[in-house]
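Complex shown without one protein chain; remaining protein chains in place.
Note that the chains are named A, B, C and D in the order they appear, and that numbering of residues resets to 1 at the start of each chain.
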Amino acid sequence: MKKFYIASSKQGQPPGTPVYTGTRTDVPIRIRVIHYNEELLEEHEFSTVEETFAYAEAAPTTWVNIDGLNDAPAVEKMGQYLGLHSLIIEDILHTHQRPKMEDLGDAVYMVIRMLSIDPENDEVNSEQISFVLHKSALVTFQEHSGDVFEGVRERIQKMQGRIRRKGADYLMYALLDAVTDHYFKVLEQFGERIEGVEAALMEDPYPELLNEIYAMKRELLYIRKSVWPLREAIGNLERGENELFEDGTQKYLRDLYDHTIQVIDTIESFRDMLSGVQDLYLSSLGNKTNQVMKVLTIIATIFIPITFIAGIYGMNFEVIPELKWKYGYVGVWALMIAMTIGMLAYFRRKRWF
Amino acid sequence: MKKFYIASSKQGQPPGTPVYTGTRTDVPIRIRVIHYNEELLEEHEFSTVEETFAYAEAAPTTWVNIDGLNDAPAVEKMGQYLGLHSLIIEDILHTHQRPKMEDLGDAVYMVIRMLSIDPENDEVNSEQISFVLHKSALVTFQEHSGDVFEGVRERIQKMQGRIRRKGADYLMYALLDAVTDHYFKVLEQFGERIEGVEAALMEDPYPELLNEIYAMKRELLYIRKSVWPLREAIGNLERGENELFEDGTQKYLRDLYDHTIQVIDTIESFRDMLSGVQDLYLSSLGNKTNQVMKVLTIIATIFIPITFIAGIYGMNFEVIPELKWKYGYVGVWALMIAMTIGMLAYFRRKRWF
Amino acid sequence: MKKFYIASSKQGQPPGTPVYTGTRTDVPIRIRVIHYNEELLEEHEFSTVEETFAYAEAAPTTWVNIDGLNDAPAVEKMGQYLGLHSLIIEDILHTHQRPKMEDLGDAVYMVIRMLSIDPENDEVNSEQISFVLHKSALVTFQEHSGDVFEGVRERIQKMQGRIRRKGADYLMYALLDAVTDHYFKVLEQFGERIEGVEAALMEDPYPELLNEIYAMKRELLYIRKSVWPLREAIGNLERGENELFEDGTQKYLRDLYDHTIQVIDTIESFRDMLSGVQDLYLSSLGNKTNQVMKVLTIIATIFIPITFIAGIYGMNFEVIPELKWKYGYVGVWALMIAMTIGMLAYFRRKRWF
Amino acid sequence: MKKFYIASSKQGQPPGTPVYTGTRTDVPIRIRVIHYNEELLEEHEFSTVEETFAYAEAAPTTWVNIDGLNDAPAVEKMGQYLGLHSLIIEDILHTHQRPKMEDLGDAVYMVIRMLSIDPENDEVNSEQISFVLHKSALVTFQEHSGDVFEGVRERIQKMQGRIRRKGADYLMYALLDAVTDHYFKVLEQFGERIEGVEAALMEDPYPELLNEIYAMKRELLYIRKSVWPLREAIGNLERGENELFEDGTQKYLRDLYDHTIQVIDTIESFRDMLSGVQDLYLSSLGNKTNQVMKVLTIIATIFIPITFIAGIYGMNFEVIPELKWKYGYVGVWALMIAMTIGMLAYFRRKRWF
Partner (left out) sequence: MKKFYIASSKQGQPPGTPVYTGTRTDVPIRIRVIHYNEELLEEHEFSTVEETFAYAEAAPTTWVNIDGLNDAPAVEKMGQYLGLHSLIIEDILHTHQRPKMEDLGDAVYMVIRMLSIDPENDEVNSEQISFVLHKSALVTFQEHSGDVFEGVRERIQKMQGRIRRKGADYLMYALLDAVTDHYFKVLEQFGERIEGVEAALMEDPYPELLNEIYAMKRELLYIRKSVWPLREAIGNLERGENELFEDGTQKYLRDLYDHTIQVIDTIESFRDMLSGVQDLYLSSLGNKTNQVMKVLTIIATIFIPITFIAGIYGMNFEVIPELKWKYGYVGVWALMIAMTIGMLAYFRRKRWF
């Protein structure tokens, strides 16, 4: 639930105050620098942001990756070095941002949300990732160190694809693409959960499915909230005319934009399917109640009348002529069986069983 | 309920008549002036609006805050001093305005709604706040004196952040930001109520939840009505090209606009969640009915037939051979137990328990 | 019902045929003229339209108000005097128009719908009012003489507000404003009906509420149909650049436009509330059925088994050893009481009561 | 059902192949020509399209009306004479077109759908009507000869209205107006059916109403599908700047456009009403079930306990002291009556009857 309302932790503080609003952990900030072009590849891990400045300044492409935002002053220093407005530094630290892109003229700021499924409880979590593209350097800020960027890191190291031949703008695209690809993976897992519920429903709907459907609807709401503005942000990036982006990269951004549309299409399909699944549940519940009712009605309507007959001849009137008949008992049985058969025929005609 | 229809109290009066339409209280109007720049800070409390004019005229930034709109003539005088059209003066007093922004050329008029949750009954109330930005002065009109503006007042007094270095346009932004931040707080409380209902539903749904869900839906409708036009108003303010706003403040308005979008996103998520919660309630109600039906059906279908058997041998026919059998009674018991076991097996197979 | 489909009474007739399609009454047409400026005030009541022409021509502002459209030839004559196209004359008489504004260059034609609540059956009725603004004259056509315009008439007579200082364009605004204000009154009454239904629902829902909810939904549909196009029409009027409207009046039209948006907001809120009210009804119906079921189930599951026990010992087998036991009868009672307590405990655990 | 999917009968054939896809009948094609201006009126009926060419060429206005599209070659010949593209000739014959308008420069092509209610089964059917406006001639293609155009024909013959003074563009407007007017008639009948269902629901809902509501929803879907694109087509015609339309006719088209909006408004209202009617049905069904349940529960909860009492004293224990009491029987009756009164009081308090 926590994730649906944004903690207004900065209340009472002037706008632009750099305070980290995410979960505080003791893990120290981790700063990694990759400095590369087609020939060159340097990798460093630093403990202060100042050490990275020399690389960010230097000519070939530099990727500064900062994991963990506990150290607000460090983030602020980095932001100031990059010439960012205090509001943007605040956005980097205030980890409940709606995805957006801001063209700052000599830099591009972008904040997106990375989705992941908590393996313990199948809940979808999201983490804020900020990108600052500044001259030949790309600085990324992550809440936690994750493995989504590992693929790109490896491609740089192993010189796979064209990434070493391209600049920081292509690197930014490659990282955004990695995040978007990861959305598909999350949706795939989500799709499998829907599939599971569907199968369970077709077979034998049990009440817990309801809570499961509701939980999935909520998760989907959450995913949607993260992805819809992403499309807009990437669309703005693509349509934008920032000089930091080469013409050649534009084509890749277009492709990325198509992917975000596909992600949204899939989310909308899942929404519709969950509605369908819920309707199916409700209907099959109605069906079951109807089934139970029929059993009750059949039993009751057969036995209530014949029990009445038995009651009649259990009366203690002094004068009940039938009681003295030789075939009275047998006759009563015959009558009861006839009544039962009649009832059964009636139900059969009504197709109750 | 009152809040959903707008009392047309001005009916029969010519448009532009300055009449206060809010709840009348005896609390007198309260006029506070803060006059400041980076070096200077003067605070005054006056009883007539005329006393404020000298400050509003003077060079450094002036914030005139008027609490309570009982005193319509005073508000009118202030409005006339600010050169406002009689329709706008009417809007300030007519406290059921839809949030809007009007660029008056030499001044900017903005009306917004401040939300608060009544701690007594958890109901959301709203109060109208009007802003008039006029040269270096900002005049704010509040229905009641509230504490939302206190944070900003304190920042001015304690010289926190950049507020003392900036003009009246930044002050207006800072106040709007305080109001928007307060929305998050209201939504946070609202989110907790939804969470509470959710938890109650998962555990044990009781009929009163229904009224609670309905009440929350209504509150949300009301919040929505206040917030949607706010986004538009702030968007207009941001896109507007009024010279009273410095270029530097524009960036802050953009940030504020992002916040209103986030508020709206959250409201829409809450709406969807309330629908989900309602569906969940209805389904679990269906489930419970089904459960009750099953208990009834199991009991009835087991006992009705064996009660019939007992009825049979309670009959008083002279000739009922079974009654004379030595093991008749034991046999009947055996028959009954067999029938019961059969029934139970049938229900088990149908997974009724 | 009648009001939802438009009688195509002109079928088979050439377009532009002036035929009154409203309810025909014997009340004769009523023509009232007010001729005024700041100094002057003349009021006349005529029986033929021709008599009004002299005033409409003359310099100060003239308001010609025509009540009742029975007299189609008179309306046609007036329309021809005003230089209206036959299609517009037809629209004035064909009293099922969708609100619209038409800029005729030297005149402005506007048709709107006036709402009123029939005090007898709480039904909302609507009446068509046409405005033709022509030079310094405003001609209004009403189906019935109503009292909505009385406030404006009075203000002219008593020189209240600025109306006597302004021209016919302001008069048109003042009348439109009176109609829009009346909408708020109608909605207020409507809101009270919803409130009544809400309260009844919370207390004790009875089946007739259903028809009431349905009736209100239908009424709201009808109101909506009248108001939505009005907003568009007033928006067109405001944005329009007809020279008949002074610049000063534009500001008033903007205010009026804001009011129509507020009316629409309120209607949409009512729609949502009615949906909510209906859901509440359905859910509380489900709750009641569930409640009834529980009572039945509790009674039946308690008594059916113990009745069976009684049936057992009502059997007439010769050998039923228990019958001869000294404490048999007491024992059976003990057994029955134990069973009952067990059942009650079970239901208590299931929270059935 | 057939009407919802479009038979793709041209599959495998090259685009632009002129094949009639409607229902084939043996009724031969019927070609009627009216040639007129203010002084002149000639009417002819021909059996080949070639005979009409002389009139279409000649100066005064000519209306060529072709009923029945069986004779594809004749239609093709006519199309080629009018200089139509083979795709448009195909559209004329392929009678499942979505209404649309195409400005061909020297001609205007328009296809619309004529609605009619089959008196036998109350089903709504639609027929395709194509218009080609070419110079001073209007050619209309109908699937079957209907009577919608008769009113216009008569007006030409009797010189009613301004039709004889106007050209072919006005004729096209007049025919479109006749079709739109007919929509109101169809909707009026439809409205009466909804009204009937409403009344039946209020009184005594029976299950067949459900199928009726469903059938109406389907019909409305079908009408909608025909009318929505019509508005667009007429809007395009009005906004279009084809020289074949005189400035004077533009005003009429605007009026026609308003009518199509009104038709759509009415359809949307009907849709909403049908949803409301359906909700009403479902709710009143729920009410009835609840009612039935209450009766059952009242009877069962009153009699089951007292039947149990009777069962107790029907037991054959040797020692049942009450059986020997003098007022035992009377006492049991008293007990039973007391229990019944208690139960009734309970139900009364719960407002069950």
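Everything below uses one rule, namely that contacts are C-beta pairs under 8 Å (C-beta built on N, C-alpha and C of every residue); 3 or more make two chains touch, one makes a residue touch a chain.
Treat the numbers as computed from the prediction; the structure is a model and nothing was measured.
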Hidden partner chain, touching residue among A:K185, A:K324 or A:R348: A:K185
Which of A:P28, A:G83 or A:G286 contacts the chain that the document leaves out: A:G286
Per the touch definition above, residue among D:R165, D:R239 or D:K288 touching the missing chain: D:K288
Contact footprint on chain A, counting only the chain that is left out: 151, 154-155, 160-163, 173-174, 177, 181-182, 184-185, 187-188, 190-191, 194-195, 198, 202, 251-252, 255, 258, 261-262, 265-266, 269-270, 272-273, 276-277, 279-280, 282-284, 286-287, 289-290, 293-294, 296-297, 300-301, 304-305, 307-308, 311-312, 314-321, 351-352
Touching residues on chain D - with respect to the absent chain: 1, 4-8, 10-17, 85, 87, 91, 96, 98, 100, 204, 207, 210-211, 214, 217-218, 221-222, 225, 278, 281-282, 285-286, 288-289, 292-293, 295-296, 299-300, 303-304, 306-307, 310-311, 313-316, 320, 322-324, 326, 328-329, 332
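In the analysis below, only the chains that are shown with their structure count from here on.
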Joint neighbours of chain B and chain A, given as chain labels: none
Interface composition of copies chain B and chain C: same or different, split at half: different
Superposition of chain A upon chain C: rotation angle, C-alpha, nearest 5 degrees: 145
Interchain centroid distance [CA atoms averaged], chain B/chain C, Å: 26
Shared interface positions of chain C, touching two or more other chains: 282, 286, 289, 293, 296, 300, 304, 307, 311, 314-316, 320
Touching pairs - complete list by chain label: A-B, B-C, C-D
